[in-house]
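Heads up, the thing below is written out as structure tokens.
The complex appears here minus one protein chain, its other protein chains still in place.
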Amino acid sequence: MKKIINAPEDVVPEQLRGMELARPDLLRYMPEANVLVRADAPVEGKVALVSGGGSGHEPAHGGFVGPGMLDAACAGAVFTSPTPDQMLEATKAVDGGAGVFYVVKNYTGDVLNFEMAGELAQAEGIETDYVVVDDDVAVEDSTYTSGRRGIAGTIFVHKIAGAAAEDGKDLAGVKEIAQRVNANVRSMGMALTSCIPPERGEPIFEIADDEMEIGMGIHGEPGTERKKIEPANSVVDELAAKVLGDDVDFTQGEVAVMVNGLGGTPVMELYIAYAHLADVLKREGVNVYRSFVGEYMTSLEMAGFSITLLRLDDEMKGYLDAPCRVAAGRPF
Amino acid sequence: MKKIINAPEDVVPEQLRGMELARPDLLRYMPEANVLVRADAPVEGKVALVSGGGSGHEPAHGGFVGPGMLDAACAGAVFTSPTPDQMLEATKAVDGGAGVFYVVKNYTGDVLNFEMAGELAQAEGIETDYVVVDDDVAVEDSTYTSGRRGIAGTIFVHKIAGAAAEDGKDLAGVKEIAQRVNANVRSMGMALTSCIPPERGEPIFEIADDEMEIGMGIHGEPGTERKKIEPANSVVDELAAKVLGDDVDFTQGEVAVMVNGLGGTPVMELYIAYAHLADVLKREGVNVYRSFVGEYMTSLEMAGFSITLLRLDDEMKGYLDAPCRVAAGRPF
Amino acid sequence: MAAAMEEHRRYLTQLDAAIGDADHGTNMHRGFQAALERLNGADPDTPADVLKAVSMALISKVGGAAGPLYGTAFLRAAGVLGGKGELSAADLAAALEAALEGIKQRGRAEEGQKTIVDALAPAVRAAREAADGGGSPEEVLRSAAEAARKGAEATVEMEAKKGRASYLGKRSIGHQDPGATSTYLLLDAAVRGLEG
Partner (left out) sequence: MAAAMEEHRRYLTQLDAAIGDADHGTNMHRGFQAALERLNGADPDTPADVLKAVSMALISKVGGAAGPLYGTAFLRAAGVLGGKGELSAADLAAALEAALEGIKQRGRAEEGQKTIVDALAPAVRAAREAADGGGSPEEVLRSAAEAARKGAEATVEMEAKKGRASYLGKRSIGHQDPGATSTYLLLDAAVRGLEG
């Protein structure tokens, strides 16, 4: 197994400790709970944002903890939702008296555990609420099923709801704008390789050297279609068509665009994909307000990428542009 | 070949165009020359910094173009130094009358081409000078040979010399501090996998599933030793011992630390490595001023990482902390 | 049960790899190891106390979908048993019924959606029948386990509508559900526990 790790069972606490050591100005690590909180938590009078999920999606979510984004991130085992206990610890550590808001990706495990955590917190007198992010258009939407997955679009919820909380919105206000972001964000991804969860020690799935998987999940869940590798432009065409063909009309107003690397794909390829995506958006009459190319929500060393579009309104633009200070990706 | 590309011969121009489209606020792409320059170039009266090298090291160097760092980056073919023509175009585009300074990594090709470019620019009346960065302690140092390679430590030169130029230093002053950074920066890397240059279409070297290469170059150059994979902590011990054992005394004053991913290694593993590196440095009496964990100078999709230490003085600290605005890695 | 989860860890993870994220075995193993430790430390009085301790261990150590679902199941089962010492056939059937209700509520799932419910619901029916027909506690568990096994096998033909496998839509057909399978394995382990 080609990994820079010690024991597979230690990857989560070791990396969280590494993040705290690397960014003591930003982060405090609670080792009992595998939680990273803002170094200055709790912030009195501010709604606190807590997110989390299985590990293996770094820099999500610990890399987005800091002023202007999250107050805490709970880290589960690799690809496994964290537990209500961890979430409760995080909730208590960041509660500044104005309530705690959970940003939850739509996976059964994440939803159930955050729900239980909310019940536990409320029993301790802390007000909580949550949004469930489900931006992945690869999965068919339906109220009868679990619905869509939450993927890279979640990062826009962190940013915009985080800035709204920093700006003084109350719990209901933060929830409203978080839901508004979720209602206007759509994503879809593809993968060229599987990733290798450390405890498993082998790829989640086999994929031939000339094949790719379209509509891949960020946990190695199989996608909607397996086919021969195509040129970058065709892949972008296909993903963009699905995202643009969904129920948000991206030709209205302006959009934020994200090209998100899944971990094993070089920066070069992300920009190659972005170059064509920009052409497609222009041709389709979509106006780009800002774009984000890099690794935001990964899947260990999986090669592949996702594209995300968010239709912005003026309030979202302001919060998207608001300053923040987080560990993810900042060069200097 | 598992890549998100169109034709292998188009990867360089396409990605440069993608960077310009993604960050029009920062970057302007000169397609004839495969050069990215600051959107507001030339900056009147400021020494202009130009770097460059083979492509495949993204975000280096285009991702470091912007106020406070580089004025231009010249992109060669993958792993091949750019040509004097390109460098001359970049030089002319960014010259603001105070001279142009080249940050060159110590590879024969890069050095020779930048030297020729400097001669051509001087013939056109533009003052130029350069620094050759050679921070890789994996290679034995000697004036009789080509000497050491330039690797991730180069990014600290970009940052500090870039801030110095922004601060108004003249060409001699910029050169002096660039040399000072180079004299105080040491790096060493390792790799778990080879990368695949697009035009080649296959790995540069074969490496067994349980092997790693120590002292690896960033162009797939073989390292100093091939051996069985060891736990992250042992690998960090070995790299750190080499860096600390070199001729810079890092126990004096404070140091900047970089853990640089080579492209295919997940963020998680970089922080696992950093956690132990922080312990080692503490034990060895090295005081960390700031640390940088992420992808700064990659080698396509190679899995592996390097560590870099820079001994800082007060002036360097000021320039390291000075604001800059570049495309590399910024989440928001 | 911890031994069963240890034994079948790779098998469950393998099932989860096909239609999920390849962690169900690891999750269950981690949870029941924690339960074992908790029980060894605590020395609980009644069956309900045992179930409660297991529930807490599962909720706080498993995560994923299985943690809260099984955690809720054990908690509800403990609830109906109260302070009882020796359990009757009817007690067992009632406990299983409460567990099923808990899982359905928490997971908002119904039969036929390729989940735990598809093993547990037939198990509850079989247990109830055995208990009503005057079967011994052992017989109740044995028929529940047998029905769970059949139920788990029947998930092969189902299209998942809940949980991670639902993202696959029709591609989930043809694979046995890991959660339904672990339910059968837990009941089977309970039978062996009584026998041995």
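Letters A, B and C mark the chains as written, and numbering starts fresh at 1 in each.
Throughout what follows, contacts are C-beta pairs under 8 Å (C-beta built on N, C-alpha and C of every residue); 3 or more make two chains touch, one makes a residue touch a chain.
Please read all numbers here as calculations on a predicted model, not as lab measurements.
Engineer: Need the list of shown chains touched by the one chain that isn't shown.
Structural biologist: B
Engineer: Per the definition of touch given earlier, which of B:72, B:204, B:303 or B:326 contacts the omitted chain?
Structural biologist: B:204
Engineer: Based on the whole complex, identify which of B:42, B:84 or B:153 touches the chain you can't see.
Structural biologist: B:84
Engineer: Need a quick check: the contact residues on subunit B for the chain that isn't drawn.
Structural biologist: Residues touching the hidden chain, for subunit B, are 54, 76-85, 107-109, 112-113, 115-116, 138-140, 144-146, 149, 197, 199-200, 204-205, 217, 219-222, 224.
The rule is short, and it goes like this: only the chains that are shown with their structure count from here on.
Engineer: From the Cα centroids, identify the chain that ends up most central relative to all protein Cα atoms.
Structural biologist: Closest chain centre to the overall C-alpha centroid: A.
Engineer: Which integer distance in Å separates the CA centroid of subunit A from that of subunit B?
Structural biologist: 29
Engineer: Hey, how far is the Cα centre of subunit B from the one of subunit C, in Å?
Structural biologist: 54
Engineer: Two or more other chains touching the same residue: where does that happen in subunit B?
Structural biologist: Expected reply: no residues.
Engineer: In subunit C, what residues contact two or more other chains?
Structural biologist: Residue numbers touching two or more other chains: none in subunit C.
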